[in-house]
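Note that this is a trimmed complex: some chains were dropped, and none of the rest were shifted.
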Amino acid sequence: MDALELLRLNLLSPMVLAYFLGVAARLLKSDLAFPEALYTALSIYLLFAIGFKGGVELSHTPLAVVLLPALFTLALGLFRPFPAYLLARRFLRVGREDAAALAAHYGSVSAVTFLAALTFVQAVGDALPGFMPTLVALLEVPGIVVALLLAKRKGGRMGEALHEVLTGKSVVLLLGGLLVGLLSGEEGMKKVEAFFVEPFQGALTLFLLDLGMVAASRLSALRQVGFRLVLFGVGLALFHGALGVYLGLLAGLGVGGAAVLGAMAASASYIAAPAAVRIALPEANPSLYLTASLAVTFPFNLILGIPLYHTLAVLWGG
Amino acid sequence: MDLVPLKLVTIVAESLLEKRLVEEVKRLGAKGYTITPARGEGSRGLRSVDWEGQNIRLETIVSEEVALRILQRLQEEYFPHYAVIAYVENVWVVRGEKYV
C-alpha cells in the first residue's frame, strides 16, 4: 500500500469521519450536544477496556518480551517534556509556567490517538504485539511529573498535583483495567469480550464525534493564539513521532508496533495533564495548552500523523 | 417559628476546585454546604459542559463573621488564578442556630 492509499484508508474510517462530523456540527451551530454523563461514561468504558485488553495480552506474554519496549517507553516519557519546554520558551516565547504546562501535555499521551493508531495498523494488516496498552499506561504519568518539576523548585501545590496525576481517573482505569485483565486472563476475557472488545470501535466512533465538537469549539481560541501554536503542535508531533517510531523499531516492536508507538509519542494528553496542570500551575493559561493539544496536535495526528508514522516505520524497518 | 437571620455565601467556581473549596469553607467555620452543577461565562470566557470541566455553585449558610472570613480567603487565594465569583446575601433560616 502506498502513502496515498494509507491516507485514504485512514480518512474514510468511521472514527475519523465521525470526528469531522462533530467539527461540522459545531461549525454549523447545530444544537447537537452530548450530555456530560455520556462523555464521561464513554471515556470510562474506553480507558478500562484498553487496560483490560492489555492486561489479558500481558497474561500470556513472557516478561522478557515486554521489558525492552517498556524501558524505551519510559525513556520517551522522561525525555519528551524537554523539547516541549524548550520549544515553548524559545519559539512561542511564553513564560516558565506556560512552558511547563505545555511540556506536561506533550510529555503525556492521548489514549484516543493510541486507539486510532491501533485501529489503523490493524486495518492495514500489520502484526502487532498485544501488550501495547501496557505501554500507554507507562507513557501517561512520567512526562507530567518531569514537567511539573521543571516549573517548580520549591513547595507550592506540587504534592497535591502529584497525587492528582497518580490517582487520576485515566491512570486508575488504565492500570486498574490492566490488573483486572492480567489476573482474570483468557477465562475472564471470554466472559466480557462481548462488552469490552466487540463493540469497542463503535463506542470509539461515538466518542470521536463528541471530541470533534469539543475541538471545533476551540478553533476560535486558535485564531487568537496564533499561527505559531500550530507550528509548535505539528513540529513537536513530527519530532516526537519520528523518535517514537525509531525507538519502537529498536525495541523490536515490528513495523506495526513502531507506528503505534510513534503515534503515542507524537500525541499530547488532554485528560490527565490538564487536571494536574490546573492544580500545580494555576498561573498557566489553559487556553494555550488545551488549544495546542486538542485543536492542533490531536487532529493532526488523527488525520495525517498516523499514516505518516506508519510510512516512516515501513521505510526504516519494513 | 424561629427564623434566624444569617448570611448565605454563594461561590461559583471551576469544578476542579470543589474538594479544596469544601475544605476551606469547613475549616473557616461553615457547618454545611450545598453544591449544584453549573456552567457559565465570565471574564475568562465560556466554561463549557464538556471539556475544561464545568463549574460548581457552592452555597453555605453561615454567621456574618464566617462569611467575611470565607470571602476574604477567596479574594486572596483564588481570585488571582482561578475562575471564581463570590457573593453574600441576607437570609432567614429555620432552626438557624444549627448553622452557627
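Per-chain numbering from 1; labels A and B assigned in written order.
What we mean here is this: a residue touches a chain if its C-beta (ideal position, glycine included) is under 8 Å from a C-beta of that chain, and two chains touch if they have at least 3 such contacts.
What you are looking at is a predicted structure, and each value in this text was computed from that prediction instead of being measured.
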Whole-complex copy numbers (one chain of each kind is displayed here): A x3, B x3
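Throughout what follows, only the chains that are shown with their structure count from here on.
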For subunit A paired with subunit B, centre-to-centre distance based on mean C-alpha positions, whole Å: 36
In the complex with subunit A, residue positions of subunit B that touch it: 14, 16, 45, 48-54, 81-82
Complex contact set, residues of subunit A against subunit B: 33-34, 36, 39, 210, 213-214, 217, 270, 274-275, 278-279, 282-283, 286-287, 290, 294
